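The structure follows.
Just one protein chain is left out here, and the rest sit where they should.
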Amino acid sequence: MPVSVRSAPFEPYAEVAAHQHAVFGGRGQFGATAVFVGTMRDFNEGDAVQGMTLEHYPGMTERHLDDICATASGRWPLLETLVIHRVGEIFPGEAIVLVVVWSAHRQAAFDACREIMEALKSRAPFWKKERLATGTRWVTGNTAGYPASKP
Amino acid sequence: MPVSVRSAPFEPYAEVAAHQHAVFGGRGQFGATAVFVGTMRDFNEGDAVQGMTLEHYPGMTERHLDDICATASGRWPLLETLVIHRVGEIFPGEAIVLVVVWSAHRQAAFDACREIMEALKSRAPFWKKERLATGTRWVTGNTAGYPASKP
Amino acid sequence: MPLITLKLFASLAETHGWRERQRAWVAGIRVIDLWCAETGQSGLPARVLCARNMDYCPPETPVTPGDEIAFFPPVTGGAHAC
Partner (left out) sequence: MPLITLKLFASLAETHGWRERQRAWVAGIRVIDLWCAETGQSGLPARVLCARNMDYCPPETPVTPGDEIAFFPPVTGGAHAC
């Protein structure tokens, strides 16, 4: 159930494949894997964004990511979860967040992946600052999402 | 919006990364990617399964996968979809189905990925036959899932 | 002579021992009539689906010359029990 906060770019799909191999080997009891990747876009609210700086609260961030995954594992029958979140200087096209859930069945995998992502956005201490041509600005709110259905 | 039916094993996460690079290059307008991978498990209904044979209806299968993706693209603002489905002789641990949706926002990506997967299971003409130690048997029904929320 | 193509898939192909055959088209014939003529049954079992030219169709659908008519069991795509 690892979570990690990374200051260097990561390749999300290579991470998923490597983690799955490390945990399950060549086969296993998981039939369903749900993955979400959030990637830095090159525009926001009409302005071209050249890059972004993501700040976090070392220690508190990891603890809350752990809690979020543990809570999801308590609500749904999950076999494994993986969360990776970037911090530091980020450029358009780079992956910011990866959430992966392995389960026997697709319903639990879809629900838990979505719920972990929503909880991460609403509770994990990360703050974004955009770099525009005209200077920098803090991002002050999250875009709307909604949590998974109740199990 | 490609769909493909493959008779050889495929590595789902390498496919996602390669397709994303081919379509979007190093950056793009997608902020959200939702992925579902269905993998062959080594048990079902209490019996150890040694392998599986997936039959399809060439032509009709591809047409229905295309229709399912087109319908999802009409309901949600998607930037790209990718569906790959295995047929033929399949062994435990091998990927059977990959569904990927790229969108600007996570809500559309999650909803559309789930809906495509549910539609695929209920409408695309595939049939599974399990190989057990004691012989073979056709799988006669799908496990329960439920579609995405309405947009 | 106008032809139609018939196809069976999966357990239906195994049960009936064939996967594809061609038959002469007959005016007024419907999909259900083809099933009954080929299998000797008096109706379509509840768990048999049919398609005309690769689209799902009701058993009462009329058949036209050149049609491809398929019969198959309920579909079970996606991952194994996922």
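Note that the chains take the letters A, B and C in the order they are written out, and that residue 1 is the start of every chain.
The rule is short, and it goes like this: a residue touches a chain if its C-beta (ideal position, glycine included) is under 8 Å from a C-beta of that chain, and two chains touch if they have at least 3 such contacts.
Please read these numbers as outputs of a predicted model, since none were measured by experiment.
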{"item": "Residue of B:Val16, B:Val37, B:Ala104 or B:Ala119 touching the missing chain in the full complex", "value": "B:Ala104"}
{"item": "Option from A:Ala34, A:Met52 or A:Leu78 whose C-beta touches the chain left out", "value": "A:Met52"}
{"item": "Chain not shown, touching residues in subunit A", "value": "37-41, 44-45, 49, 52, 55, 57, 59-60, 63, 85, 96-97, 117, 120-130, 138-143"}
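To be clear about the criterion, only the chains that are shown with their structure count from here on.
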{"item": "Required minimum of steps from subunit B to subunit C, each step between chains that touch", "value": "1"}
{"item": "Greatest separation from subunit B - chain, by CA centre", "value": "C"}
{"item": "Subunit A and subunit B: spacing of chain centres that average the CA atoms, whole Å", "value": "22"}
{"item": "CA centroid of subunit A to CA centroid of subunit C, Å", "value": "47"}
{"item": "Sequence positions of subunit A contacting 2 or more other chains", "value": "31-32, 104-106"}
{"item": "Where subunit C touches two or more other chains at once, by residue number", "value": "78-82"}
